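Yeah, one chain of the complex is gone here, protein chain that is, but the others are all in their spots.
Letters are used for the chains, namely A and B, taken in the order the chains are written, and counting of residues starts over at 1 for each.
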Amino acid sequence: MSSRYLRVAGVFFSLLGVACQREERDLRPAPTRLAMPGPAARESLLQPGGPQETLTPVNPAEGNGYAISEGQRLFNAYNCSGCHSHGGGGIGPPLIKDVWIYGNDPAVLFDTIVKGRPNGMPSWGGRLPEYEIWQIVAYIRSLNNLEPKSVTPTRSDSIEQNSHTLTPPPEPKPQ
Amino acid sequence: MTAFPALLAAQSALEPGGGNASRILRLGQGVVLLLAVIFIAVMILSVIPLMRRHRGIEQEPLERRHQPSEATERKLTMVVGSAVGATVVILLGLVVVSVVVGKSISTAAMPSNAITVEVTGNQWWWNVRYMNNDASKIVVTANELHIPVGRPVVIRGMSNDVIHSFWVPGLQGKRDLIPSRVNTEWIQADRAGFFRGQCAEFCGLQHAHMAMWVVAEPEDKFDAWLSHQAQDAAAPSTEELQRGQQVFLGSACILCHHIQGTDAGGLVGPDLTHFGSRMTIAAGTLANDKGNLAGWIADPQGIKPGTKMATVPVKSEDMQPLIDYLESLQ
Partner (left out) sequence: MTDSLGAKLHRRGTMAIPNTIAAAAALFCFAGILLPQIQNEADDGQWTMAAKNPASTRYSALSQITTANAKNLKLAWTFSTGLTKGHEAAPLVVNNTMYIVTPWPNILYALDLTNPGATKWTYSPHPSASSQGTACCDVVNRGAVYYKGKIFYNTLDNYTVAVDATTGKQVWKTLMGDINKGESMTMAPIVAGGKVIVGNSGGEFGVHGWMAGLETETGKITWRAYATGPDSQVLIGPDFKPFYAKDRGKDLGVKTWQGDQWKIGGGSGWSWISYDPDLDLIYYGTSNPGPWNADMRPGDNKWTCTLFARKPETGQAVWAYQINPHDNHDYDGVNENILLDLTIHGQVRKVLAHPDRNGRMYLMDRTTGEVLSAEAFAYVNTSDSVDLKTGRLHETDAKKTGFKTVRDICPAPPGGKDWQPSSFSPRTGLIYIPHNNLCAEMSGTPANYIAGTPYVGSDVRMYPGPGGNRGALTAWDPVAAKPVWSVKEMFPAWSGTVVTAGDVVFYGTMDGWFKALDAHNGNLLWKFKVGSGVIGQPISYKGPDGKQYVAVLAGVGGWSGAIVSGGLNAADGTAALGFVNAMADLPKYTTTGGMLYVFSLP
């Protein structure tokens, strides 16, 4: 009998432990910078003389539920949804997909937004602060299940929950 | 600092500024008075027996089964019965009175010469649009509602994100603002003055900093205000102000803010066409002056953590022209 009570108590306290963890909301990004077109990001796997280590910036919004939900809000507020709809695309390509023209690394998506792309993607560099672009990047990745499930915002009503239309996380890249 | 009207007086249901709030206050006073009388009576009635000696202890020794006398039974039936009756009558009466008062302040009882104002709740500010059948006379502003004294104003309440509640205690009761719905109520100020309103439905991090000011002013003054607000923004008159406008148009500001008469067309943040004429910034959080504005632009998250106002870096030499320009938008 007493072991049962112990078990219940154990579950209770471990739940309490979960409840204690509160996500860090980075409300005051410092220092804030306007995103400007910067040095080239690598977009090709073909690297003469063999692959090299590349230093890619880490997305500060990665894995942060608040940042991703802000990214979702900004995605609509800045009219990203005007071209990409809620991920299905339209004037611009879909953002829920398997094959990405330039890859789906956060750094590459950041680059795409800041620099624009030649076939119609506007260049937002100089208009948006960096932290907002990182939030949008994290949201776009969350559409493709590339962010932890626990921080992925609820999908827009317009998106069907068919598993076959949502892409699984990619295979880890060979080192 | 712009004179902030005394907060307590300005946001108080106890100092009504119009008929609707007066009716609500009278209803409240009546209910409180009646219930106070009842409370006191009940208290007295329950204290009296404690004071009195119980005769029955000597006359009727306690038995296993206590059979009250027929007289006691009759008396108790009468007392309990009339208490139940009185409760039902009082409750019914209260329901009737509050329904009557509710009807008298509902839009159905509104005089016909009302002006219509659309108030849209956003996290965490109010968008205000003065409607008009002549579309070119429509006025858009934010966080500040000017109303003419003695004239009813219909509030068409909506929301762009979560549920908010429009509440100006000095003028009217609460009305929830619900996404995809239009809820209406009407307000009328019978005296000139300032009334503070406050979001009355928890709507997120900065719910407490989602306030608005209602300015009740004589009809001619209101008309002048409204027709001025319908104008395009003042063109920058000096070189410094022109530079400020360039800073505004060249930065992230235009992605969210609209200044009528310029290329700034953003619609997700408050309209800034006549920003300089408003009393407060950040939805009643700060008085509208240059120092506060500079602080707000430089570090909105420090002032109102979680605000949707983006932290946009502004070069130090650009800040003064920018705030000068914004404050010039009278």
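Things to note:
Keep in mind that, in the parts below, a contact is a pair of C-beta atoms (placed from the backbone, for glycine too) under 8 Å apart; a residue touches a chain by one contact, two chains touch by 3 or more.
All figures in this text were calculated on a predicted structure; none of them were measured in a lab.
Only one of A:Pro60, A:Gly88, A:Gly103 or A:Pro153 touches the absent chain when the whole complex is considered: A:Gly88. When the whole complex is considered, the residue among B:Gln123, B:Gln245 or B:Gln260 that touches the unshown chain is B:Gln260. When the omitted chain is restored, the residue from B:Val140, B:Ile187 or B:Val247 that touches it is B:Val140.
Checked against the hidden chain, the listed residues B:Ser22, B:Asn160 or B:Asn183 yield one contact partner: B:Asn160.
Listed here are the chain A residues that touch the chain not shown: 76-79, 82-83, 85-94, 96-97, 116, 118-122, 156, 158-160, 162, 165-166.
Counting the whole complex, the residues of chain B in touch with the unshown chain are 131, 134-136, 138, 140, 158, 160, 180-182, 230, 232, 254-256, 258, 260-261, 263, 265-268.
Going forward, only the chains that are shown with their structure count from here on.
Chain A and chain B have CA centres that are 38 Å apart. Across the complex, chain A meets chain B through its residues 25, 27-29, 31-34, 73, 77-78, 127-129, 131-132. Those residues of chain B whose C-beta lies close enough to touch chain A in the complex are 251-252, 255-256, 268, 299, 301-302, 305-306, 308, 310-313.
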